[in-house]
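Just one protein chain is left out here, and the rest sit where they should.
Our next item is chain A:
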Amino acid sequence: MGALAIKNVTKSFGDTHILKGIDIEIESGQFLILVGPSGCGKSTLMNIIAGLESPTTGEVHIGGRVVNNVAPKDRDIAMVFQSYALYPTMNVRQNIAFGMETRGVPKKEQDEIIARVAKMLQMDHLLDRKPSQLSGGQRQRVAMGRALARDPILFLFDEPLSNLDAKLRVEMRTEIKQLHHRLKTTIVYVTHDQIEAMTLGDKIAVMKDGVIQQFGSPQEIYDQPANLFVASFIGSPSMNFIPCHLAEQDGQLGVSLQSEGEARFIALPQAAKLTGSVGKKVILGIRPEQFDVVGEQGLACKVHLTEPTGPDTMVLTQLNGIEVCARLHPREAKGPGDTVRLQPDVSKAVLFDAESEARLA
């Protein structure tokens, strides 16, 4: 039995439907990411898992039992909040001990647990400070320590890194991942940051408008996005979406790309099953890194703008009248106004239906 199963959960306030039938199941020890833009219902789902809100319909199973009518404290969970939610008048030690005191853990055991957690998170020297005397990263650490002290079957992280500065965020991200490897606990992690989602997750649920758009491993979601939204949300810079018509040439299906008045037919082997829809309006999705600079056989593209990032240079150009970004090696990127000859790597390209926005191939 999985560590967490969410079965057809909905949540409505009057006529406002926040969650519209969520189904998720993860195994013990997995790291689940709920990712989506703000207002997609991910935090509501998190609160339902924690028991802070109750679902309108559906069931939540934690560790194999239905917990719909179980109070948060009896669900054997621990939660880390975006604002850290440390108790402001208590020092770090009291913050960590509060939950254990409430549960009636003997004083001696409390001290052992605090010592162990403080050692694990390297915050022994902070134990007697008040939250107001700590930096953002230290507060984050204490909040995690408070959760670890509980040793629950399920950890919930609600955008824990959003209030940290960029450098610290990357450090803490690594630390959370290491912690997960070491402790092998089950974690549910809410974020709106697709990089956090990709780097941390074993499983990612991409949400929008109260619906799970796609649920799968990070690589699945990156390579085979279920629809236009998932494709645009995951990956930075975002995937290029080039409107075109499905065509047939020499018995192969493909699309035609135009640049600088020159048109070129690009055969798409993966579109073979779409024989019946020749002429249909489709959207070709190509990630920026799937462009290669080649010789004469490439499509001549005029560079509008370059954005060097160090390891790569983003080159902005136009295909089919749409702005397209290509991630090139700095040596191959030219300056604005120059022409580069680009060849898309079609093996990883995806096709979306222009109407339904679902992936066709």
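Just so we're on the same page, contacts are C-beta pairs under 8 Å (C-beta built on N, C-alpha and C of every residue); 3 or more make two chains touch, one makes a residue touch a chain; residues count from 1.
Everything below uses one rule, namely that contacts and distances are computed from a predicted model.
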item: Chain not present in the shown complex, as UniProt names it (candidates "Sarcosine oxidase subunit gamma", "Glucose/mannose transport system permease protein", "histidine kinase" or "Alpha-D-ribose 1-methylphosphonate 5-phosphate C-P lyase"); value: "Glucose/mannose transport system permease protein"
item: Contact with the hidden chain (one of A:G21, A:G99 or A:G136); value: A:G99
item: Residue touching the undisplayed chain, where the options are A:M79, A:L134 or A:L246; value: A:M79
item: In chain A, positions touching the absent partner; value: 47, 50-52, 72-74, 77-79, 81-83, 85-90, 98-99, 102-103, 146, 158
